[in-house]
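Missing here: one protein chain of the complex. Every other protein chain is in place.
Moving on to chain A:
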Amino acid sequence: MGVTKEDVEDALNDSLKPSHLEVIDTSGGCGASFDVEIVSENFEGKRLLERHRLVNAALSAQMPHIHALSIKKVLTPSQWKPLEKA
């Protein structure tokens, strides 16, 4: 049983309350590989490593079935604003 894009989104929405979330299934449908962009206030004041840890923790249930998770962006809302406009 593969993990769907929705599973990943749900898990991240539940635990991190992101203001922006983009999950891209890069596996071609089998649910093994995802790219993630996530913006959340929870990341405020945290180093990149800690932010990645939060994302990994949020997906701990799905992780065993995911082959590759590439976290492209983990930003705070203030970091995201200038990028969003661009």
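We take it that contacts are C-beta pairs under 8 Å (C-beta built on N, C-alpha and C of every residue); 3 or more make two chains touch, one makes a residue touch a chain; residues count from 1.
As a convention for this text, contacts and distances are computed from a predicted model.
A single chain of the complex does not appear, and UniProt lists its protein name as "Glutaredoxin domain-containing protein", one of "Glutaredoxin domain-containing protein", "Rab3GAP catalytic subunit conserved domain-containing protein", "tRNA-splicing endonuclease subunit Sen2" or "Cytochrome b-c1 complex subunit 7". Against the chain not displayed here, chain A makes contact via residues 48-49, 52-53, 56, 63, 70-73.
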